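Shown here: the complex without one of its protein chains, the others still in place.
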Amino acid sequence: MHARSLPWLLLAPALLATGFLVLLPVADTLWLSLHDVILYRPRSQPFVGLGNYIALLDDADFWESLGHSLVWVVVAVGLQFSLGFTAALLLNRAFPWRGLARALVIVPWALPSVIIGLVWTWMLDFNLGLINTLGLRWGLLDAPVAWLAQPGTAMLAVILAVVWQGFPFFAITLLAGLQGIPKELYEAAEIDGASTFNSFRNVTLPSLAPVIATALLLRMIWVANSLDLILVMTGGGPGTATQTLPLYAFLKAWSGADYGHGSALAVVLAILLLGVVSTYAARANR
Amino acid sequence: MKRRHLLTTAAALAAAPLALAHAQKKTTIRWWYHFDDPASNPAALVADFEKANPDITVQAESIPWGGGADYDNRLYAAIIAGNAPDAAMVKFNNQPRLIEMEALAPLDSYIDGWSGKADIAEDFWRLHRAPDGHRYYLPVQYVVLYLYCRQDWFAKAGLKLPTNFEDFTAAAQALTGADRWGFGLRGGAGGHDHWASLVLGNGAKLSKGGLTSPAALAANKWFIELFTQRKVFPPSAPNDGFVQTINNMKSGRTAMTIHHIGSANDMQAALGDAITAVPVPIGSTGGWSSFGDGSNAVLAQSKSRDAAWKWISYLSTGAANVAFNKLSGQVTVTTSGARDWNVQPARFLAATTASLKMAQVLPPTAQTADFTRTVWPQTTQKALLGQITPDAMMQTFEKLYFG
Partner (left out) sequence: MKTARRILATDLPVAAILVFALVPWVWMLLTSLRPEAELTRAPVHLFPDVISLANHIELLRRTSFAENLRDSLIVALGAVSLGLLLSLPAAYAFARLRFRGHGALKTGFLMVNMFPVVLLILPLFVLMKSLGLLDTYFALIMGHATFTLPFAIWLMSGYVAAIPPELDEAAMIDGATRLQLFVRVLLPLATPGMVAVGIYLFIASWNEYLFALMLAGRNVRTVTVALQMFIGENEIHWGLLTAAGTLVALPATALFLIAQKHLAAGLTGGAVKG
């Protein structure tokens, strides 16, 4: 009896807080997504069933933003992970200023998004930006580039900013994971005559795999839902070139005051993410 | 439990005669505001008001602007949750929504019985009347958009400052050259003010069919081609916000741009006498200059409407309104206060008052907020990038406003 109730006892505080603060609002959002909710017409909210969802099928902006979200998530998380993992491996080695280096690497992560967005906008400024200035001075650019005003470079620019913001998360998370690998495993591999690369492949990667998978999954969900950097840097523009799904939902719900439509977009995003997560969970359990 | 209940009842009974004796019970009102300068603090105004009205306490709360969205969203959320302030600074573009939410208290009887009414010009009362005929907004500050010009470059090139669109186009082209552009367009959110001056003042009209008439389409085609063909806007124009357009002007990259007196002191500091301002060009539809409004409103949820009115009407009165606008960086709405206004150099005030006669606002409908935040920037940027035609851009606007 005791053993059976123990897990629930341990989970109770977390479940209670989540149920109360998250499930209630989520249920509310689900409910609103089935209604025609115009923010400034609180008295008239007719039930429309799946109307908001069906409308999405014909909505070209929805499909376009879905495509942008895909690029945004895959490229941003991929680069964040590569850079973060490299940093973690390097910061795990012994060198005299290691403590300082570990602390400094989290600086980008320790800044609020609005600051990051504004600083990168400033650095990418056509006229007064550091990047155009250095690019011209070092001969890398022939003429200043309007980075944020062209569809291709604008996406690149917002991804650059989110990679900068997010790679320290991977660096720290994976660094903590590296600490948990018993030194004996490496010693054993060394005795067996394994090369550095082999012990990385046979010891580091397998031991770190669960942490890597968790960190990737969590970061993917986070990046998929984050919109503040894009909002500050381009507002989804030029045109709709950097409009991702959550940004579209946000603009619909608040600027457009079409809360029902916005909620439906949010629910679709959540379902898509849930699909990815369940696939992951199913594979992890196997 | 029961005992406590008895005690509170007893306390309430005991307090009742006291409350009656002191009919002037102290009232606290909550007021929301936003000033662009974070160091601007209305504490002195509050203290002055409370001295004259010892029965009222004002709790002033500054709310982040966040491109207008943060301020509005917070206000909407507070209204929906029944937690709205008693009074708040508000803008025209959300008035239709606030009226539809029944969130505003009508001010008609307050305004009609107010001694300060005559000190605010009739132009303001005209612009501040809601479509349903009532008055909910009390003007407290304003700006009118005008055209900044590098008069030194104009003189050097032998050009006169533009008053019509032919002169404007010629000057923009003549002053475009190496690392320099004739006009700094704000193509990001908020840039609809530029578009309105250049297109709504030059052939297009905000009425059914008025955005897709031949004259309207021609005006808009000319506007888009200033970028795509004549290249008189900087390449960064599609994403430029007010920071970039102002900085381009200050750093000598652009010859003209549209803004208002709020940036005059900054421009003067950076460029001195090289910069001046004139009203925006006048075209076939008579010229359009965006009226940048700023008002106070009393919220319908307020339980202390009288006290809230006293506070907001104080802020729109003579000396207090002058002090208020020194904090907000805009211009007083009172005639008495304008007489010896010396906050910005005189030529910028002259351009502002000269523009007042063609001051316009976007239609007071619920679509306007969506137009300014999302639809205008996205659609215009697509046209500037050549992803859609200028005509398709106007059709999108026509559809949004007139279905």
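Going by the order they are written in, the chains are A and B; count residues from 1 in each one.
Here, a residue touches a chain if its C-beta (ideal position, glycine included) is under 8 Å from a C-beta of that chain, and two chains touch if they have at least 3 such contacts.
This structure is a prediction, so every number in the text was calculated from the model and none was measured.
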item: From A:V119, A:L156 or A:A194, residue that would touch the chain that is not displayed; value: A:V119
item: Residue ranges of subunit B at the interface with the undisplayed chain; value: 34-39, 59, 61-66, 68, 70, 73-74, 77-78, 80-83, 242-243, 247, 250-253, 259-260, 262-263, 266, 269-270, 329
item: Contact set of subunit A toward the excluded chain (per top definition); value: 4, 6-11, 13-14, 17-18, 21-22, 24-26, 28-29, 83, 86-87, 90-91, 93, 95, 99-116, 118-120, 122-123, 127-130, 133, 164, 167-169, 172-173, 175-177, 179-180, 182-185, 187-188, 207, 210-211, 214-215, 217-218, 221-222, 225, 227-228, 246, 249-250, 253-254, 259, 262-263, 266-267, 269-270, 273-274, 277-278, 281, 285
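As a working rule, only the chains that are shown with their structure count from here on.
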item: Chain centre separation (subunit A, subunit B; CA means) in Å; value: 36
item: Residue ranges of subunit B touching subunit A (in the complex, touch as defined); value: 69, 72-73, 76, 80, 96-98, 100-101, 187-189, 234-240, 244, 247-248, 251, 253, 366, 369-370, 373-374, 377-378, 381-382, 384-385, 387
item: Sites on subunit A touched by subunit B in the complex; value: 39-42, 125-128, 144, 146, 148-151, 154, 234-240, 243, 251, 254-257
